[in-house]
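Working notes for the structure below.
The complex appears here minus one protein chain, its other protein chains still in place.
What follows is subunit A.
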Amino acid sequence: MAKRIDLKDVDIYYGAFHAVQNVNLTVIPRSVTAFIGPSGCGKSTVLRTLNRMHEEIAGARVEGEILLDGENIYDRGTDAVAVRRTIGMVFQMPNPFPTMSVRDNVVAGLKLQGVRDKKKLDEVAEASLRGANLWKEVKDRLDKPGGGLSGGQQQRLCIARAIAVQPDVLLMDEPCSALDPISTLAIEDLIADLKKQYTIVIVTHNMQQAARVSDQTGFFNLEATGKPGHLVEIDDTEKIFSNPTEQATEDYISGRFG
């Protein structure tokens, strides 16, 4: 199920602004790839091009190739909706659908894709909530509004919602930045669990987190504000954190940055 993603000479623009320059990397299936780097270097931007979310912004465009198991997701014939069914996403701020109950939030994707079978929906809801490590906490309030959960629970609800549609790849943009240490640990455990099935790409500002959860780490940097960001290097997480090839990476992870 898990899929591989290759980025070839990817350049990303917001209108005239060249945000990210010449990225080449490979996301390995059934593993966790972490993106780290200073604020504004384009980590979120790169992540959002992977499921064609980038193009939702007026004037935004992408050059180069992004291959999902060898197929360019930016091909003319490829439907963005189909791409997003394969590549799910969890955002920095938890954002359950405010009009829906906990259960409906989880199965929103399936329901809106046309699945009607109530029994199946209930099963998927339970399985996804268990998968997101949230079942025990919400099983008695499945019909309450999703917005009534705590921040950490909401974020796990969003993860449950993302895995309920069974994507092959899961993108996470700083999924723990609004959470307490305990919720953070719960989500890190979850990531370790999920990678048995999914390909995961995670953006994080937390070095320890990258070191804990990821198999390979990519370091992004930018020369100066207004200049495009670029990928400095990507390698096994262990190597990046112990013995990186580039001096800039070494400086960043050891806190001697800027």
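Rule of thumb we're sticking to: a contact is a pair of C-beta atoms (placed from the backbone, for glycine too) under 8 Å apart; a residue touches a chain by one contact, two chains touch by 3 or more; residues count from 1.
What we mean here is this: contacts and distances are computed from a predicted model.
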item: Hidden subunit of the complex - UniProt protein name among "Phosphate transport system permease protein PstA", "Nitric oxide reductase subunit C (Modular protein)(NorC)", "Sarcosine oxidase subunit delta" or "Succinate dehydrogenase"; value: "Phosphate transport system permease protein PstA"
item: Contact partner of the left-out chain, one of A:81, A:182 or A:224; value: A:81
item: Residue touching the undisplayed chain, where the options are A:99, A:150 or A:245; value: A:99
item: Options A:42, A:109 or A:175, residue touching the unrepresented chain; value: A:109
item: Touching residue (missing chain; options A:16, A:58 or A:182); value: A:58
item: Interface residues of subunit A (partner: the chain not displayed); value: 51, 53, 56, 58, 80-82, 84-86, 88-89, 91, 93, 95, 97-99, 108-109, 112-113, 145, 147-148, 158, 161-162, 165, 167
